[in-house]
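Excluded from the complex is one protein chain; the other protein chains are retained at their positions.
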């Protein structure tokens, strides 16, 4: 492990903040990650020296901004190994990317009686849009369950797949269980059944492999803010053929070719799907984040995160009455748990008084909670800057809280 | 006029940039405005000291971020004089706001044979979404023309209005002509016919009156980046009753109440319409921009912009063969023109070599260009920091370009 | 009975003796455990106030224009918050409840910690109590 975490931590200004007088221990990375200095500087630099509207401008600032914006598209293309830059569409985030596909794919390819498949372990953002689309299009909403360890029931999935299946949507990594789904296999099975696949990569693109061509994903969505980039920017990758085949989602400037009262024709991807002035600075900040990652060795990042995860698991299990949720074969970055007789909300709130930031509740995955028959969990989630010290701080704080609660 | 423009200009870092070795003369404000230092600082401060996901968090950073985000909603509520903060919905921009209404209003209230009315002078973003919706819902797309001065043909509008009219959408200010439409009257006429109204305020909210209750607008949309705020953030105001009546647009986290495989119920506005992690920093930056405006006197801003506009008009008309487009009764901020025998693209590109940033082309209003029987215009557009000096620089640069072109 | 304003002042005083956050929470939890109790019969669907993360049952009665409240929650902290609301509102004239400005949360610093969140349902409880009071005015409800 060549990765120098102290050096990395120094790149993230917020990590040296005090919270309630205690050093911040930030373990809420699945909700959003912190930003390294180059990202913040890229944003400031944009607004201070070349802010302008893009694409149609003919002046200097507009050229600079357009170039930076389109260079960012290429940086992202390379990071996910897409074949073409125009297969990278900018959205507000994963949620919007999925809504776009649910709408546009639905309009073109989903008809009454067709099937759409998601999983019980999907985030509401990869669940509700498909439910809404199925309702609008008269299609059947099918859901693949997971087993007691948090592994997808591939046998049930196989049975659900059929000639009526139009599209399968699933998360590569579960934000509540940490399960790494066997994405290649899930995709292959869908393709064998003639269905398209959307991969929700919100929790995977920053932690594990993220090669859309190796996965053979038809659509692939993620959020900038979860991969050390700015808020309000996300990516939808789509295979060129699919992007050509589905209709646009929103109408407006940028996405048109010709507009008249009688007839409007649309631009080519990616612009066809980017109506209106985009979040111009978003991709620029996101590319700065990805450049930052590219400056490290991704295998080292994975190894470091994995070692902290394993350490966290074993330290947490030392605590009496603590249950960990998510024991899938392959896991990453998530430590979700409850302690007997302690409400997750109380534990999370009280951990905060010790400077430890975790998330509590259903984590936008109520179907998981329903399946596990719980209301919620405490979730500590890791990023590349977390260390064993963070885990030690978490465990020490939990012990203090339990003591205060008289346990 | 108490407004001190030199002082204001010093607040906008980019205005002291050099372009091609010449001081920047930024006259592309209708495309996007520059940002004052407090906006840039609000963004840096967010990322450096309290970046966190919001609303469901239980930790300190999350509380700070949630508070700042929701305080921003209130700042915007006050600026547009909305009755409730929950009537302010955050979107990516005007375009997304309009698409949201076109979709959600359309699903609930527009049926085959119904009428939807826009105007020939609307931006593609307030044109194409309605066209798309009409196609999907089988409704008639009706378009109100403008007269040779660039004033709306209210007589034609009156004739188009009828019991089949469900919604009227129009821009308060035209981005290509500068026309200030008689918004109160347009809205009153629609209401008398029983129709709802969406006001596209992208070019008005920063220049003229912006009181949604005085206007009695049902929906009102604008973009942060055009009012000195960040990119990627916009606002949709909707009257509470309408927001309750229309279905959600996108599905995902935040916008739900309960999610299950069988049935999903939705949250209340604004959250019902804010699926997924929002652009958290966007509203914070936008509120900083509005606070900046609130620190000035809006009447002074209007007076200053108006005086520069009038000066610009008279100076431009000194140039031989120059035609100004847009001679409506009430106008703001836009100077659109062509010079005989000079292509707008050439003029714009060559002005840039003199440091003057203008926009050229159809400005996302092809129906206007079709009506005027031109391909495009050169457009100089003003913001609060523009001065008569900027106009002089523009006119001097035009003369140099004409000379170079041998005219 | 003390007025809403007086009670809020009393709460602020009580908390002012506890400078550290963990002490404040300990006190809040203690308050909750002492002062919330809801007979099984009132733990109905109808009485549930939903925060995102915790369940609150809030039972309201209107007697001669006065509002009476009982509450419970599965979260100790939310129990504590509910107890504070009961202390402030229960037994007060509906008119006073409607008009009340809840300043004490801010004064004891709990607003920073709690009130902007949707997680704990605090705002939802306050809204529900005020809406109930509006029906109760003059003994109507």
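Should a chain be cited, it is by its letter among A, B and C, assigned in written order, with residues numbered from 1 in that chain.
To be clear about the criterion, a contact is a pair of C-beta atoms (placed from the backbone, for glycine too) under 8 Å apart; a residue touches a chain by one contact, two chains touch by 3 or more.
Keep in mind that what you see is a predicted model, and the values were worked out from it rather than measured.
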Contact partner of the left-out chain, one of B:36, B:93, B:282 or B:376: B:376
Touching the absent chain when the full complex is considered, from B:140, B:353 or B:370: B:353
Residue touching the undisplayed chain, where the options are A:20, A:63 or A:327: A:63
Sites on chain B contacted by the missing partner chain, in the whole complex: 20, 343-346, 349-350, 352-354, 360-362, 375-376, 400, 404-405
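Here is the rule we go by: only the chains that are shown with their structure count from here on.
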Chains linked by the largest number of contacting C-beta pairs: A-B
Distance from the mean Cα position of chain C to that of chain A, given in whole angstrom: 37
Whole-Å separation of chain centres (CA-atom averages), chain B against chain C: 43
Residue numbers of chain B (touch at least two other chains): 56-58, 60, 62
Numbers and ranges of chain C residues touching at least 2 other chains: 52-53, 113, 119
